[in-house]
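A single protein chain has been removed from this complex, and every other one stays in its place.
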Amino acid sequence: MIEDITFVYMAVIAVLAALATVLVRSPVRSALSLVVVVFHVAGLFAVMDAMFLAVIQVMVYAGAIIVLFLFTIMLLDLRHEAGEPYLHKNQLWLGIPLAILLLVEAGWIALNTEPLAEAARGAYDAAAIAELGGTGQALAEVLFNEYLLPFEIAGVLLLASSVGALLLARRPDEDKLPDAPDPVDDVTGPDDERAEGGAAIWPTR
Amino acid sequence: MADSLNAYLYVGAILFALGMLGVLVRRSLIVVLLSMELMLQGVNLTMGAFGVFNEDMGGYMLTLASLTIAASESVVGLAILVVVSRKARELYTDRMDGMKW
Amino acid sequence: MDLVSTLALLAKGLVVLLIFLAAPLIFVLAERKILGRIQSRRGPNRVGPLGLFQTVADGIKLGTKEDIIPPAADRVVFWVAPLFMVIPAIAAWSVIPFGPMVEIGRETGLWITNLNVGILFVLALGSLNTYGPVMSGWSSNSKYAHFGALRSGAQIISYELTLGLAVLAVVVYAGSFSLIDIVESQRHMWLVAPQFLGFLIFIVSGVAETNRAPFDLPEAETEIVAGYFVEYTGIRFAMFFIAEYANMFLMSMLVTVLYLGGWNGFTIPGLEGVSGVVWTMAKALTLMFGYFWLRATLPRLRYDQLMSFCWKILLPLGVLNLLVASVLRMVWS
Partner (left out) sequence: MIEHPWLIPLAPLLAFAINGLLGPRYLKKATGVIGSAGILAAFLLTVWLWAEGEYGEATLFEWLASGSLAINIGFLVDELTVVMLLVVTGVSFLVHVYSIGYMAHDGSFARFFAWLPLFVFSMVMLVMANNFLSLFVFWELVGVCSYLLIGFWHDRESANNAAMKAFLVNRVGDFGFAIAIFMIFWNFRTLEYGAVFAQVGQADPETVLVIALLLFVGAMGKSAQFPLHIWLPDAMEGPTPVSALIHAATMVTAGVYMVARMAPIFEVHTTALLVVGGVGAFTALFAATIAVVQTDIKRVLAYSTVSQLGLMFLALGAGVYTAAIFHLATHAFFKALLFLGSGSVIHAMHDEQEMTRYGGLRRKLKWTYGTFLVGGLALSAIFPLAGFWSKDEILAGAFMRGASLDGDGLFIVFWALGLAASLLTAFYTFRMVIMTFHGDPRDAELHERAHESPAVMVAPLALLAVLAMGAGAVLGFPPEHGLIHDFLHHAPGILHFELTGNQTIIAISLAVISTAVALLGALGAYMIYSRGAPRAESIGQFVPGMHSLLYRKYHIDEIVNYGIVATTKVLGFILWAIDAKIVDGIANLIGWTVRALGGAARQVQTGQVQNYVFLMALGAVVSVGALMIFR
């Protein structure tokens, strides 16, 4: 009973917040609505007793990804004009029917989906997980045995994307200092002895 | 309700469709990226639900993988966004057609 | 879940909430007194005997002041931001253990809930600490607030990484994410001994996470007035204050639980519960004193120093620490 109530609350708020994410004008509010979605999806995970996923979900999405979005929004300081529409007018006629169609299809599939028969299920039912000490431990067991390669690949993917992002966002001229004009040259013209002294006292940026 | 797989799948489907809608109709590139994260939320929920109800750790694994992908994707996407905004000072998708031909 | 345990849960929650609300009152006064003593002055001594009611008076003052929202602010976000500061700080307490299992009519633990991913739960809530500063700073639509928000965001994200790395080494030792299990695993030896490097990393990152001196750049008074909450007044301002002290106390509790053996210590037979709580509180309060001491003695860092210290020193050390811990754990088990 209490689970059902929790489920309904989480699901309704998640959907409403998702709607807000899509429809709210300000990007910051949109991002904050997404945080709400993330929380409630984590809540749904918790209702399913998948605490590990719930916690990781909050940590990664809310704690890292959306913060990054907010951070970027604040850093960019974008120009925004009052009269600018925030929706594609002509895309709207295409997008809304398509999204509805998608929803119908996905809903229809969901309607016709049943959990596998008892015999066909995997080895990790609630009792097995509890015996291992929780979803964290159970996940660790498959992660470092059965799925070790995908795990490593995910690590490589993260490394590659962070390097790529660094390379993209870095200004090419950030590393080098601007050429300091030689203060002595301006006055006396090139003169080896004095130019040396001049270079030594010239402050860097 | 909380112990039926279909309920979770409905919520996942709604989140996914809403995300799709956002990707299609929003003009701000940032919100488009956010909507993609929303789609991933739907996907995560679906896969997690399958993992739990089929008592298989594969669903958890896929969720973790999609978390990784989401992190990578948003990092690279935001880096591109920063680069683009340096040139344009605005991020409207319908004004970005410089690579048309 | 039967009625008795539900009631017990509610009772425990209420106690923790009371602690949460009372603690800042006491700590603010304590800090001002201690700072005064260290700086050879008396500290507050006018309101009540020895100035003991100073914070109460401050609280009343803040509660009755006008709640100003700047006209250019994003009202909704401005309004929500302080809640984002306070709620994670409260929620994290639900998994913190104060003492061992005790017998009060029936077996019950001196904690609200034993979550098997407890420490991850705390970290996840900790990662939400970014939202308060970022939202308040952004919504205030003010230059200083904006700077404070940017600083705070970058700082918290960065130090959270090293914090997490230090915690992972502890998890490797304890073999569990549950805070209760972690404390139990320290029955014979506090983890500060094998994990001294991790302990140091955690302490430093913890100070940075709570935006305290010498890492209090987001609210550096001399540079950006009060940082991200510069535009806040009255009860909302108080919320930031409460959240800051609650977070400090939470961090002290975490250090106690993770490294200093939690409730483990010399116990009086028959009074395990009481002595456990006393031990926990004693350790945490000592650490709180450390916070005040740091603030009284150390000057503030420069921002680039702060960042490069995290990424170039703490992070490699944290990775090294985790590696060593894993290898040692593999060798021993």
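The first chain written gets the first letter, and so on, giving A, B and C; residue counts start at 1 in each chain.
To be clear about the criterion, contacts are C-beta pairs under 8 Å (C-beta built on N, C-alpha and C of every residue); 3 or more make two chains touch, one makes a residue touch a chain.
Remember, predicted model here, so these are calculated numbers, not experimental data.
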(request) Can you pull out the displayed chains that the omitted chain is in contact with? (result) A, B
(request) Kindly state which of the options B:11, B:24, B:40 or B:64 is in contact with the chain not pictured. (result) B:24
(message) For a quick check of understanding: of A:20, A:98 or A:116, which residue touches the chain that isn't displayed?
(response) A:98
(request) Extract the touching residues of subunit B with respect to the undisplayed chain. (result) 20, 23-25, 32, 93-94, 96-101
(request) Could you list which residues of subunit A touch the chain missing from the display? (result) 88, 91, 94-95, 98, 101-102, 105, 108-109
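We adopt the following convention: only the chains that are shown with their structure count from here on.
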(message) Using mean CA coordinates as chain centres, what's the gap between subunit A and subunit C in Å?
(response) 26
(message) Going by the contact rule set out above, which residues of subunit C touch subunit A in the complex?
(response) 74, 76-77, 80, 115-117, 120-121, 123-128, 130-131, 134-135, 137-139, 146, 149-150, 153-154, 157, 160, 176-178
(message) Give the list of subunit A residues in touch with subunit B in this complex.
(response) 3-4, 6-8, 11, 14-15, 18-19, 21-22, 27, 30-31, 34, 37-38, 41, 44-45, 47-50, 52-53, 56-57, 60-61, 64-66, 68-69, 72-73, 75-76, 78-80, 84-88, 91-92, 94-96, 98-100, 102-103, 106-107, 109-111, 113-116, 120-126, 128, 135, 138-139, 141-143, 146-147, 150, 154, 157-158, 160-162, 164-166, 168-169
(request) Flag every residue of subunit B that touches subunit A in the complex, lowest number first. (result) 1-3, 5-22, 24-28, 30-31, 33-35, 37-38, 41, 44-45, 48-49, 51-58, 60-61, 63-65, 67-76, 78-83, 85, 89-94
